[in-house]
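Working notes, beginning with the structure itself.
Every protein chain except one is present and positioned as in the full complex.
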Amino acid sequence: MNTFGQLFRVTTFGESHGPAIGCVIDGCPPGIAIAPEEFAHDLSRRATGKTRHTSARHEADEIEILSGVYESVTTGTPIALLIRNTDQRSKDYANIAQQFRPGHADYTYWQKYGIRDPRGGGRSSARETTMRVAAAVIAKKWLAERGVHVRGHLAQIGEVIPAGHDWSVVEDNPFFWPHAAQVPELEAYMDALRKSGDSVGAKVVVEADGVPPGWGEPIYGKLDGELAAAMMSINAVKGVEIGDGFASVAQKGSEHRDAMSPNGFASNHAGGILGGISSGQIVRVAVAFKPTSSLRLPVDSVDVDGNAIEVVTTGRHDPCVGIRATPICEAMLALVLIDQALRHRAQCGDVGPVHPRI
Amino acid sequence: MNTFGQLFRVTTFGESHGPAIGCVIDGCPPGIAIAPEEFAHDLSRRATGKTRHTSARHEADEIEILSGVYESVTTGTPIALLIRNTDQRSKDYANIAQQFRPGHADYTYWQKYGIRDPRGGGRSSARETTMRVAAAVIAKKWLAERGVHVRGHLAQIGEVIPAGHDWSVVEDNPFFWPHAAQVPELEAYMDALRKSGDSVGAKVVVEADGVPPGWGEPIYGKLDGELAAAMMSINAVKGVEIGDGFASVAQKGSEHRDAMSPNGFASNHAGGILGGISSGQIVRVAVAFKPTSSLRLPVDSVDVDGNAIEVVTTGRHDPCVGIRATPICEAMLALVLIDQALRHRAQCGDVGPVHPRI
Amino acid sequence: MNTFGQLFRVTTFGESHGPAIGCVIDGCPPGIAIAPEEFAHDLSRRATGKTRHTSARHEADEIEILSGVYESVTTGTPIALLIRNTDQRSKDYANIAQQFRPGHADYTYWQKYGIRDPRGGGRSSARETTMRVAAAVIAKKWLAERGVHVRGHLAQIGEVIPAGHDWSVVEDNPFFWPHAAQVPELEAYMDALRKSGDSVGAKVVVEADGVPPGWGEPIYGKLDGELAAAMMSINAVKGVEIGDGFASVAQKGSEHRDAMSPNGFASNHAGGILGGISSGQIVRVAVAFKPTSSLRLPVDSVDVDGNAIEVVTTGRHDPCVGIRATPICEAMLALVLIDQALRHRAQCGDVGPVHPRI
Partner (left out) sequence: MNTFGQLFRVTTFGESHGPAIGCVIDGCPPGIAIAPEEFAHDLSRRATGKTRHTSARHEADEIEILSGVYESVTTGTPIALLIRNTDQRSKDYANIAQQFRPGHADYTYWQKYGIRDPRGGGRSSARETTMRVAAAVIAKKWLAERGVHVRGHLAQIGEVIPAGHDWSVVEDNPFFWPHAAQVPELEAYMDALRKSGDSVGAKVVVEADGVPPGWGEPIYGKLDGELAAAMMSINAVKGVEIGDGFASVAQKGSEHRDAMSPNGFASNHAGGILGGISSGQIVRVAVAFKPTSSLRLPVDSVDVDGNAIEVVTTGRHDPCVGIRATPICEAMLALVLIDQALRHRAQCGDVGPVHPRI
């Protein structure tokens, strides 16, 4: 199950410290103009090694297009993308091979497969998400041609929440933070955290504008159901909300339901989805990231022989994995949307314009 | 996409006020003893019409087994289950056919398909979940034979949260509430709510005990990813959490990670899942239900001709849909688990006992 | 795996002598007008009990539409169809429960599942194909609206091959035979065969006219690949050919390849498919049916205790199962085509008219 999507299918492969990571995109519509250099922007947004607030690992992340694109246009055949790993310090992980790191997938991979590639977390590393971002570059382009735009920001780090909301500043700070005045505070917060050897969680919000009503397949292929699966499949995610999410629990029905008029919806508590189908409003998803478990601070654990040990993780890790997660969440939102768009066209391509559209 | 699961596949069909609802269970292991009367218990737990706190609709919910079971044992061929609808008052919904109810799927089905069955919400009605509960009866039985048990309780109604936690009382009150002393308070709360014509949200927690380490398929078939999709596919769900969920956002890594020892894990912030694979701990999921939008209180909307109207919903509806959702969430947990168990056996059936198991 | 199709998905259920057979059609486009009486024609074409040349079992085959159709129009939600079994003489099969019939699935079901429903072959009976024909009625209607028409005829019974080819007589004789003058000969042939207690094989040819170029998904979802699977999934089928089929083995390339001109193709050795994609020519498939193994003539076998026995089958069986197979092969052709059409629309709906179309 390393394939995501029903019709626009992305199959990823590769280990954190293996020779390469890559993906195959199958079912991509033909005729999309795409050049190798178009991947750089989003890959750079999720890359490590750019600021002191993320892991020091530096990967060139140079994409090679192996198939499916002819003269810079997609042909409808499978698109294979490849990135060679260049900065693997596997010796950083030498003793990890004999130890299970609490909060990591080491123990569960061991139990499931009876074998694991311990180098840098192997397959369970967040390095895999590079290829989701790459695949989504193509998806975003197709969506943009139809007026659908995806974007995201960080909505919480630890206890800190944005004191204001300005989309225009999100891309100008290393935290994807929507309030510029707080950035120095966050810098200081992260510096202190890094020094303490600890890590912290974060919340990401992503949204899609321009989604027409009708995308989403009830009952088990609901748009929100697939978004939940998509986000929860990202490393370190522990929660997903659509629209008001858990706040809905304490709401009254008269408060939650979004009134309608010929001019549109009066509010968007639903997050743009009703009955699993997009309503034409902005689709909004919030995602909770746990703090990374790779810390310099020691913790009790066991080794592969079952002995009690103390684990200290000294590799290069993000003190807040949520920071770089914004483009990853955007990617998953884009991948879900293009897949649902194609599925909707398949089944309902005969349905003409439906009135009234509010 | 009315099929759930990869190997243990449940396909449901039927509209709320059509002649029948039903499901086909494909890929069920042969040799499971199952009799028609074994479905009654869980169906009764999710049924309406039993207390004044749920919808007054009364459905007999008598299951007919049409195939796949011979002499009360599953044969490995598809199991078809059928329930005839008996209490459809479609006239309650006569004017609904021309109106869109805010907060409902009316408008989005209309936009997607260009046609809809308006009777009782048609396919988008929660009546569909009856068949999930029915299918899960078989799943629960197979799981129980392997020591895996699923259970759930309500964890919040509106602003009210449990003041204590006692599993033994959950099945003894109409709210699946884990603290008996609060039940009168909840009765009064719901009575007042019903009189006001409004509704309220709720939170359900379900958990599975006895899940062995190793279930779950990274990367896009992670156990938590599929649980998120499963829960989000239930009507009115707006959020899903695994383990500490959104609370993880404000946690430090040293606090969140669950220390390990030869005697097991020291805590369970992870909710029993690491890297998408079960760890052997209790699998715990929390689910947020929005308040139902079918209210006697009027709300602005539009009709199918695009005119501004005011909608009042007078049919029989639950003032808190989350109350009856506990067995539905249990069902989805069970369906995810049996499917992952079969998938794990397929790929990793060669893997012998893996040491150490803590 | 009782589901056929990727987007237009048909899930069948039911045993030959259980209470009912049925299917769920998921992913059906909305807006197709369909009434219960429209199923009768094709169901009658495949039904037993109409002439002395097929099994004497008489089933009413009355279709009940349980869901997915509102006011005689498909709504896009799953369509459930149900047929109650009425003429089950399970006592005919009493001793079969302890015996394995050579050439039947008795032994293999027993080995696979460790249990089987022996009544009338249970799930392995050709009665299951009734629902394929029913589902295809809807598929044929959608296809016909797009100018695609499916038809078939018998092309061989035993050693007898048609001495001429006239589509207009195919539906006027019980053998779907394309040459009227041979019908008396076939009647006599079948009468003699029935008296002898033996059975014989047959070949069916089906074709689709009006298929536009472009349907079919390379590499593993090729149109011919899926047709092969579809036909081979029919009971008693042992071979499938596209176009010239096995005759291609002895052909030269200069003979086989179909020359092209602005006016079209000069021949159709390919059977309307090139590279797994329809070419715009007639799609033609030939299917080989083995002789049924249920004979009055005794044969060596074993019983469930492993003892050597002699089996005589006395139930009601077709002396040539291929005769009634024509509408079944048509059904599978229609189901493959609608599914591929929807998949093509999903991926390539952006592709405008492609020139030149010859």
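The first chain written gets the first letter, and so on, giving A, B and C; residue counts start at 1 in each chain.
The rule we apply is simple: contacts are C-beta pairs under 8 Å (C-beta built on N, C-alpha and C of every residue); 3 or more make two chains touch, one makes a residue touch a chain.
Predicted model, so just to flag it, every value in this text is computed and none were measured.
Residue in contact with the omitted chain (choice from A:A35, A:A60, A:V73 or A:A188): A:V73. Among C:V73, C:A97, C:I282 or C:V299, the one in contact with the hidden chain is C:V299. Only one residue in the set C:S16, C:S199 or C:T326 touches the chain that does not appear here, and it is C:S199.
In the full complex, the hidden chain is touched by chain B at residues 7, 27-31, 76-77, 218, 342-343, 345-351.
Mapped onto chain A, contacts with the missing chain fall at residues 1-3, 9, 11-15, 18-22, 24, 26-27, 30-31, 64, 66-68, 70, 73, 75-80, 82, 112-117, 122-123.
Residues touching the missing chain, restricted to chain C, are 1-4, 12, 100, 102-105, 107-114, 123-124, 128, 156, 158-159, 198-203, 212-222, 224-233, 235, 237-246, 248-262, 266, 269-271, 273-280, 288-295, 297, 299-302, 304-308, 322, 343-344, 348, 351-352, 354-358 (touch as defined at the top).
Here is the rule we go by: only the chains that are shown with their structure count from here on.
The geometric centre of chain A is 26 Å away from that of chain B, both derived from CA atoms.
If you average the CA atoms of chain B and of chain C, the two centres end up 39 Å from each other.
Chain A and chain C have Cα centroids lying 45 Å from one another. Multi-chain contact residues, meaning those touching two or more other chains, occur in chain C at positions 27, 30-31, 76-77.
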